[in-house]
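A single protein chain has been removed from this complex, and every other one stays in its place.
And then subunit A:
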């Protein structure tokens, strides 16, 4: 019996075990009937660039989807490089899904502009809506959240990860009806103003399945113990402000409450930390797998005391106050560590304010055999250190290094860091994401093009010498999906020579480089399935064609130019006449 004679429902049942998008896409290419069967039973879609496809097209092809994930603005929007009003509006998708996916359960958005109108439409139209994740989104207020709270009867998850939310009124939490008992996850850490504590408490009490609760800074420490005692089943907790007057009764109350939380695996929050209150969490440390101390301005000794009690730690986000000594303790204790992120406490200072150097990262790479994901801000680096790290951890998957002063050379030899990063791509054969910094010539790109065959995302700033650098990357990195470049001397030649490559990628961002407007036009004309968008807030880019374009965003799409471009974005496609604004 050949596979093609299996009945449809059997095939559908088999396909239901295939969750990965990549595999599903491959299945759909086998033959026409598999394409048809597959598209009717796909339940989840991920659209990495909301402008790559139209909502109508997505809904038409996959009519029975229950979960949608969309991403909007380019990654560099996180660093204020994308002007406000650029786009990434989710409303057209919501409007389409209100009709096309009435049974939609999950919506996950990243870097999109969400309006209260969109949230109200979700609440009104999607009767089985369960999960809303708004990651780094903006454009909405607590009015929109109130609509979600009031009308989504089966809401399980509301996650506002690092979103920018307007807070005109604090009382949206009380819009959750008394009948709502389904919440599993609530993350309001990014909310600026106070929420009604009594409404929060009542909500926590009546939701027995609540596993994740991330509070915002406005929740005082004195009230945390009370909440914890109502929800000892919590697995993930984000505290509010972690400071209070030093009083033994507050401390013992808090410590007691924490010790009752036997399931706690993840801690975050810790705004305004008063070190004396840290020991209150010691009882849960032995079970912790994730610790996010990005906001905790505590010094190395306190951090060491904390981290030394967490042998099961897999993920640590911390400020550079941890210093090399703290990272040494981390390396000694946390043998299960997979991910480390060290953020700068004073990113704009001229002088180092902490004793955190490349040594800390080297020590962690030596001591933590499972380390695979690194984001590290520091002020000095050497090729030797990078080579050591590469040899220690060939299983590295994500390596993002930010040396704070641009174009900083190897501090020992004053040479570029080409060899060091070269070692990273050579030894870490499964590397998927890489961010470069420091003094770098075209050579580093030659290494990357030669060795980084699994690399999917590359971030570059203040690096390289000529177009050859860009050419190495575009011609050599077979798996490249996203490339973002700022302030590099890359121009027209490499871009035009590798035009076809751009259609195999999700997107390319180039700002403050040397790409001419003519080249952009040429690219736009040559490649109809790319949107070549020039961003220029000071006027039409063809009015000063002798200057390089300031910001360029190129992405593949099947829907042609988008219709929501603001006045400062130009699509330089087939029609050479620019829009009149």
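Everything that follows uses one rule, which is that a contact is a pair of C-beta atoms (placed from the backbone, for glycine too) under 8 Å apart; a residue touches a chain by one contact, two chains touch by 3 or more; residues count from 1.
FYI, contacts and distances are computed from a predicted model.
*Asks:* For the chain that's not shown, choose its UniProt protein name out of "Auxin-responsive protein IAA30", "Hemoglobin embryonic subunit alpha-like", "Large ribosomal subunit protein bL19m" or "COMD7 protein".
*Replies:* From the listed options "Auxin-responsive protein IAA30", "Hemoglobin embryonic subunit alpha-like", "Large ribosomal subunit protein bL19m" or "COMD7 protein", the omitted chain resolves to "Auxin-responsive protein IAA30".
*Asks:* Which of A:166, A:222, A:366 or A:518 touches the chain that is not shown?
*Replies:* A:166
*Asks:* Per the definition of touch given earlier, which of A:15, A:89, A:277 or A:462 contacts the omitted chain?
*Replies:* A:462
*Asks:* Would you mind spotting which of A:349, A:369, A:545 or A:567 touches the chain that isn't drawn?
*Replies:* A:349
*Asks:* Can you list where subunit A touches the absent chain?
*Replies:* That gives, for subunit A, the contact residues 76, 78-81, 84, 116, 139, 141, 143, 162, 166, 168, 190, 294-295, 297, 343-351, 377, 402, 404-409, 414, 459, 461-462, 464-466, 486-487, 489, 491, 512-514, 537-538, 547-548, 550.
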